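The complex is shown incomplete by one protein chain, all other protein chains being positioned as in the whole.
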Amino acid sequence: MIRKIISGNEAVALGVKLARVGVTGIYPITPQTTIIEKLAEMRAKGEIETEIVRVESEHSAMAATFGAALGGVRAFTATASQGLLYMHEMIWWVAGSRVPVVMVVGTRAVGAPWNIWNEHTDFTSERDSGWIMAFASNPQEALDLTLQAFRISEDERVFLPMMVGMDGFILSHTKTNVLIPDQDQVDEFLPPRRQPYVIDPEDPIGMGNIFPPEGYMRLRESIDLALRNSENIIKEIGREYNKKINPLGDYSTLNVSYKLEDADYAIVLMGAWAGDAMEAVDTLREKGIKIGMLRIRYLRPWSEKEIRNALKDKRAVLVLDRSTSFGRGGGPLYVEVKSTISDIVPQVKGVVSGLGGVTVNKSELLYIFNKFVEGLKDDVIWYYPKEVGKIEFRTPRDIE
Amino acid sequence: MLEIRFHGRGGQGVVTASQLLAEAAGYENLYTSSFPIYGAERRGAEIEAYCRISENPIRVTSPVEEPDYLVVIDNSLLQISRNLFRGLKDTSTIILNSPSKPDLNWRTFHVNATKIATDLGLVKSGWPMVNVIILGALIRVMGIPKLSSLEQAIEEEFGGKIAELNIKGARLAYEQVGVEYVTA
Amino acid sequence: MSLGLREILNKHNGILSGTSACPGCPENMAMRMLGMGLGKDMVLVVVAGCSSVIQGNAPYNAYNLPTVNVAFAAGPATAAGLARAYKQRGKNVTVVVWAGDGGSADIGFASLSGAAERNDNILYLTVDNEAYMNSGGQRSGSTPFGAITTTTPEGKKENKKNLPLLMIAHNVPYVATASVGYPHDYIEKLKKAKQVEGFKYIHVLTPDPYGWLFDPSKTAEVAKLAVQTCYWPLFEYYNGKLSISSESLHCLDRRTRRPIRDFLSVQGRFKRLTEDQIKILEQYIDNVWEKLKSMLDNQ
């Protein structure tokens, strides 16, 4: 294991190298582009043998990755934002095929209007697609989860694709200390690829022709069962990762609790701002306020048991969303958490913030948490750390 | 934890400077993180980059708002930037690329990195490349990381002739800074 | 080199009886001939279209070949991924994309063009029935001028997109046209394409009795008429050289072409064509052949 100062994107690329990925379909989009550039560079230098298909769109990036996976090799791709939305059709197709594929999403706002900065809406918008969905909170975790993703998705009890989210720029472009496992360690953790079926002339099966209604529905239920069942497998593989790779983090649970046990108040969130939130929690703790944090690491499977257990007995829970679910009131995380604990926690409040790159740092989080502990009137608020600049309001125009 | 904020213009290597500092600190088994604010990446536009160095793992991911050290790579920003001094604490220190000592309300060091770069012939697309040179001054003032770690990071990043010139420049800045010392 | 019947009889049959195809289906003909031409060491990628349905229902599949069904625009890239996977695994497999004219000329054109530009080692087949027949016969970019479809009830106002020439413009190693009316020519071209490294494109005309409105027993006949009247040129472009197939050689001279009316009159979709409109179609055919002739002259 060596320690290096690298960015989240470089960490992911090294994970792909260590996982001995056979084929990757690549297409650039900010902020994940440096992942695929690094892969291309490593290939040009002969450091990896991965076949790189430089496709003409994200739809094709997922299609090429899918084809390679069906052909019997480990397959990877990365995307973000509009790219993720553009491959949406193929994301569902891959999940339906039940063939293991791994993708990293460098999260970014979705247009219109254009905005290249971080938010989670692109990622959360795929939450019903049948993929296992993990979200990193630092570059180390992005590497760890990428490696675990291959193992999890290729487990015969799972056989589902898996995507790993990572805050665009905030993690993708931050250079920081990352422990990079040795190839032998990874080889011991990650056995050669297994998949439920392979498409090749040795076995002339068909994939994906018409399934009649009941058969189709049974397949859908199978995805749901495999995805829900994956909770135990993720923990099992996480424990093995802890043991064999000995990382900085602990992967024996799906989600990560911080100072929650004796807490009266709990914050729930996902992604990089967990770091700043922990600092804010510490500051409030110093003032005698019993507050803790739950970081959602797996959006799918959604561990109802773990989350209920972590948040039971809390006086109030505040969910921070860096994404939107327009018209619902609150973001997707708020909706999920509320539906999970509304019968055991009297107050579940939500804050939507950090959209489109809005920076929410420790002092702003402190402000939000203080307000929350004092008692929020509204169920959900949209929080702006700074004044919103001028936006033109327009009166409707009658068209003749 | 030390928090450092770099200011400069697009094309001056502001981001590279913050990354090299992080890498140098990394060689000394310190925890570190460095990242830029992305968006206005045009050549000439004002750019910020951040670096944190700590003995413990760094959890914060947001931009440095209250820097311990402020590095100004382009001193013309003193006149035009609205963001330059934001969040500075009484205890903050400024490291400036400038031929003369400006009158500022903080502990300030300056080094004429532009002259060092020009003398060495470190010029890219018409601009003297001062970003790495000024790091020599910064680490001297901060006390960490060691000059040898910085040199290792420079070698790793550039290699060859460019690394050699940058290392020379950083050493000169390391020696020259502190000759003039300004207090508020 | 001609293909003996004995050889064909011994070849692989790509289709098992009891498909979901309509009676007289030209796509089934083209698929059977594909098996005859390529044998067993192939994998099929089928994009959305009639062929997605023709395979029949789970748990079975009427295609006697390893088959991947994919979304409409995903064929070429999926095939590229498969081809790279086999390369990694050291396996020699011909990866075939099977797409209709909608999948090729319209929704999948970007990915087709991308795979061609990358020279991915795949064989791309367009089975052209000149409309979105699986959804009931809506116009596509490959529908000819004047044809009545459910979305052009007054007859299409634009000419057919010339995909084979577009693929030649991509500088790929092999481009050919074929018609299910001439199985030997088609099978020869498949066999040749299989030997070529890189991107191969074959465009097969597959007259659809229900969309073109003719008696299904005449499928093969209409497919022949398209060639005889020079509406559908048969040619091959290989190693940068164009050659007109023997079935189409008579088209090089306008005087030896069979009148287009012979092709139009057997189909219901052209029944409303006026004399002026027929002239436009004749002009289109003439333009296509002038282009081909100038390509022949300049090589």
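Note that the chains take the letters A, B and C in the order they are written out, and that residue 1 is the start of every chain.
One rule holds for everything that comes next: a contact is a pair of C-beta atoms (placed from the backbone, for glycine too) under 8 Å apart; a residue touches a chain by one contact, two chains touch by 3 or more.
We take it that contacts and distances are computed from a predicted model.
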Of "Na+/H+ antiporter subunit C", "Nitrogenase", "Pyruvate ferredoxin/flavodoxin oxidoreductase, delta subunit" or "Branched-chain amino acid ABC transporter permease", the UniProt protein name belonging to the chain not shown is "Pyruvate ferredoxin/flavodoxin oxidoreductase, delta subunit"
Considering the complete assembly, the absent chain touches shown chains A, C
Which of A:W92, A:F211 or A:W382 touches the chain that is not shown?
A:F211
Among C:K91, C:K161, C:K218 or C:K293, exactly one should touch the missing chain; which is it?
C:K218
The one of C:P59, C:G198 or C:P259 in touch with the missing chain is C:P59
Which chain C residues would touch the chain omitted from the figure, given the whole complex?
5, 8-9, 13, 15-26, 28-29, 32-33, 54-65, 180, 183, 215-221
In chain A, positions touching the absent partner
96-98, 156-157, 159, 194, 196-197, 204-209, 211, 218-219, 221-222, 225-226, 229
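Definition applied: only the chains that are shown with their structure count from here on.
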Between chain A and chain C, what distance separates the C-alpha centroids? Give it in angstrom.
43
Just how far, in Å, is the C-alpha centre of chain C from the one of chain B?
63
Multi-partner residues in chain A (2 or more other chains touched) are none
So which bits of chain C are touching at least two other chains?
none
Please give the residue numbers of chain A that touch chain B in the complex, ascending.
3-5, 31, 116-117, 138, 167, 169-171, 173-177, 248, 272-276, 278-279, 357, 359-363
Note: in the complex, chain B contacts chain A through residues 19, 22-23, 25-26, 29, 31-36, 38-39, 57-63, 65
So in the complex, which bits of chain A are touching chain C?
22-23, 25, 49, 51, 53-57, 59-73, 75, 89-90, 93, 199-201, 203-212, 215
